[in-house]
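The complex appears here without one of its protein chains, the remainder shown in place.
When the chains are written out, they are named A, B and C in that same order, and each has its own residue count from 1.
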Amino acid sequence: MTLSRRGAIVGFGGVAEHGHLPGWLRADGFEIVAVVDPSPARRAAAEARLPKARTSAVLDGLFDATEIDFVDIASPPAHHARAIEVAAALGAKYVKFWPGQDGHDYPFQADHAQIWDYAVNGVREIAEFAPQTQFAIEYKAKEPRVHITFSTAARTLLAIQEMGVSNVGIVLDFGHSLFAKETPADVLQLVHKHGKLVSVEVNDNWREWDDDLAVGTVHLIETLEFLHALRRIKWEAPILLDQFPFREDPVTAARASIRTVRALDRLLDRVDLNQLRAAQDAQDALAAQRLIQDLLLHN
Amino acid sequence: MTLSRRGAIVGFGGVAEHGHLPGWLRADGFEIVAVVDPSPARRAAAEARLPKARTSAVLDGLFDATEIDFVDIASPPAHHARAIEVAAALGAKYVKFWPGQDGHDYPFQADHAQIWDYAVNGVREIAEFAPQTQFAIEYKAKEPRVHITFSTAARTLLAIQEMGVSNVGIVLDFGHSLFAKETPADVLQLVHKHGKLVSVEVNDNWREWDDDLAVGTVHLIETLEFLHALRRIKWEAPILLDQFPFREDPVTAARASIRTVRALDRLLDRVDLNQLRAAQDAQDALAAQRLIQDLLLHN
Amino acid sequence: MTLSRRGAIVGFGGVAEHGHLPGWLRADGFEIVAVVDPSPARRAAAEARLPKARTSAVLDGLFDATEIDFVDIASPPAHHARAIEVAAALGAKYVKFWPGQDGHDYPFQADHAQIWDYAVNGVREIAEFAPQTQFAIEYKAKEPRVHITFSTAARTLLAIQEMGVSNVGIVLDFGHSLFAKETPADVLQLVHKHGKLVSVEVNDNWREWDDDLAVGTVHLIETLEFLHALRRIKWEAPILLDQFPFREDPVTAARASIRTVRALDRLLDRVDLNQLRAAQDAQDALAAQRLIQDLLLHN
Partner (left out) sequence: MTLSRRGAIVGFGGVAEHGHLPGWLRADGFEIVAVVDPSPARRAAAEARLPKARTSAVLDGLFDATEIDFVDIASPPAHHARAIEVAAALGAKYVKFWPGQDGHDYPFQADHAQIWDYAVNGVREIAEFAPQTQFAIEYKAKEPRVHITFSTAARTLLAIQEMGVSNVGIVLDFGHSLFAKETPADVLQLVHKHGKLVSVEVNDNWREWDDDLAVGTVHLIETLEFLHALRRIKWEAPILLDQFPFREDPVTAARASIRTVRALDRLLDRVDLNQLRAAQDAQDALAAQRLIQDLLLHN
């Protein structure tokens, strides 16, 4: 790849240094060209790791939209508003929330009505603060909170309705959906019907935790069904990978998943859609399955 | 109990004879005084089991509201509309749906958007047919369908919104909520906030199936939290039991559950609500837990 | 199929009449030629349903091994010992236990040490009663008991060791294994290593219940891994289907599963076992996956 995408890291704490940066350094086609952090010590740490990058204590004026392709926001919550402004100025397509700390762990810990209001009002406030920016909530059943408020697609849609703003949507993560005991292809239709689908992420797990495995390794047929559902809603935006290979090489794992997504996509070209439609109209589960198994099993 | 409640069974198939009737016969304070079924053979079966009851091939004119206290509708779907009319004429407070067959079992079996529309439109049609009748959907994650469309409180609220009718609400079954990986006290607030709470049922299970165990036997603290949430929304209507003791005597099991609900209710009188509120406002899970454990553990 | 297998039903209660018989009547290649039941009324019921079958109040002398191919034991527990004798006389390869009622439902209900002893001693007693007969326990995590004593392969192996008899083994049901949170190919190796594998059954489910779906419809890759593990232990005996199509035609569903098993078997012929071995020796999960995905996805 001759042309790298150029990015800035905003907030260079431990998460950025030890969690984000190693990925950027290993990946082909990406370069971190700027780091923003108010702490001199943290900027020194960034300079040690990224000798060619510019560093700055403040966001303003550091970069302009022509030279930065993406921003990795890793600053603490109190600085998010400012970061959102900058991301908007840079032309970011959307800003994603992953409110994994909102919820409860124990019975009787929470006034659930109050917690719900906090979560809804907090997102609304941010959405109203930046009405030109598209936001998206990535729901998840648990972790780190044992019970997360925005746990399923349907709960998140209800919350978004209650916010009464038009610039909040949903990131649908295939694995979060499995883990929430949903059928991913089903909730994809539901979120799309409400006009709230902002982004789509794929990976795999064993339905009990966000294992973030490579695509199609456990739920191959459901992944195919999900990609079919994406075609039906004419999804043209990228399908993102959100996987976390604990023991595998991250780049190899990413390539494996991309290869699988492409192969599944080619397979979909060969599904007889009329026959599939007929089987579904007739609620004939075995006929629908046969169409798919014939493709996978070379029958 | 000196005064029995008098009921009619509408539709006397196998479910009514072998599933419903034995319960009515064993329970104190209930009497089945009328059976309606178009089949002479089924009426004969009813007469053999209930010599004092009147039987009839048609609903009309058989009974009037003054002598019947409740109607047990056990007829097949094609006859439901007529049964609803009669229930309404008799002053039934609500008619409950349990759409346990709506959904899918296999990947690729369903066009999920179509299945959702069927479910939403079907209930809307009935609701519009009888606009004076209150309906309620009892959601459940699965069984008998492996994936039921109305699986959680939030999905059912979204569906009810889409129906655009005002006479459909929700039956919140504590065990179905556990089984759907919800926090029952949390979804109680959510359904109440939307003004859709029609009925409440209690029981217990192990969070993986609708075991329909006696109340408070596994999730004692969460049952207490649920009863506390019912007080907070000033629920005055009955709290129903929906348990299914496979091996225990049903009447003994019902009495055990009633006894537990009453004891939990007395315990709630002793919770210091100001301290609980303070702990919840401070997100102090351990302080909230201590209030409850002190009561249960006699500290 | 020109030659039918001839069977006898021993015990013609409701389970046999309504649960077993309809299946035999619908299936190709099977004929019920004899029914044994001590009750005249039940024999009359059998004669009404099976005009050509012989009926008898007692087992002895009714049939001999040359004309009966299989026995469907549907009598209550008190009669099992006698039925085992007859099955042995007829040359049955093994007698299967499914102790789905042994266990507990509630906390504090059971003295767990006592319950374990009951389960172990009960099976041992039967095994010692018929030392020439091979028995096999089909373990299952739950249903109908909420917690079944013989819930996993490992617990059952421990129990069999404690029995100290040589004629009790295990029926390994793929779906029960998924449902017990096991990896089926893993426990297959474990049971085989202990020399206790008596029979193997396949189907599929969603890992939370014994849904008894058609083979390979949800866990296609794990089914392939299971068939691969069966090859590795050189399993030559039949692979049985244990599925329960609630809404699908049972014969169509059985044919679909047989077709899938055969196609997966053909696919296994094409796996490069040296490469697979190399990937496994290197703990290279992605390389192992790639071998399999290349086959399924036509890469």
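Things worth noting here:
By definition in this document, contacts are C-beta pairs under 8 Å (C-beta built on N, C-alpha and C of every residue); 3 or more make two chains touch, one makes a residue touch a chain.
Predicted, not measured: the structure shown is a model, and the values here were computed from it.
Looking at B:L25, B:A44 or B:A263, the residue that reaches the missing chain in the full complex is B:A263.
If you put the hidden chain back, the residue from A:Y118, A:W206 or A:W235 that touches it is A:W206.
Only one of the listed residues, C:R43, C:R82, C:H104 or C:R124, touches the absent chain: C:H104. Considering the complete assembly, chain C touches the hidden chain via residues 104-116, 141, 147, 151-152, 154-155, 157-158, 161, 180-181, 183, 185-186, 188-190, 193-194, 221-222, 224-225, 228-229, 232, 276-277, 279-281, 283-285, 288-289, 291-292.
The missing chain lies against chain B, touching residues 206-207, 214, 216-222, 247-249, 252-253, 256, 259-260, 263-264, 266-267, 283, 285-286, 289-290, 293, 296-299. For chain A, the residues in touch with the chain missing from this view are 105-107, 142-144, 146-147, 206, 208-209, 211, 213-214, 217-218, 246-247.
Going forward, only the chains that are shown with their structure count from here on.
Comparing the contact residues of chain B and chain C by number shows a mostly shared set, over half of all numbers used being common to the two copies.
If each chain is reduced to the centroid of its CA atoms, chain B and chain C end up 36 Å from each other. Taking each chain's centre as the mean of its C-alpha atoms, chain A lies 43 Å from chain C. In chain C, 206, 214, 217-218, 247 are the positions where the chain touches two or more neighbouring chains simultaneously.
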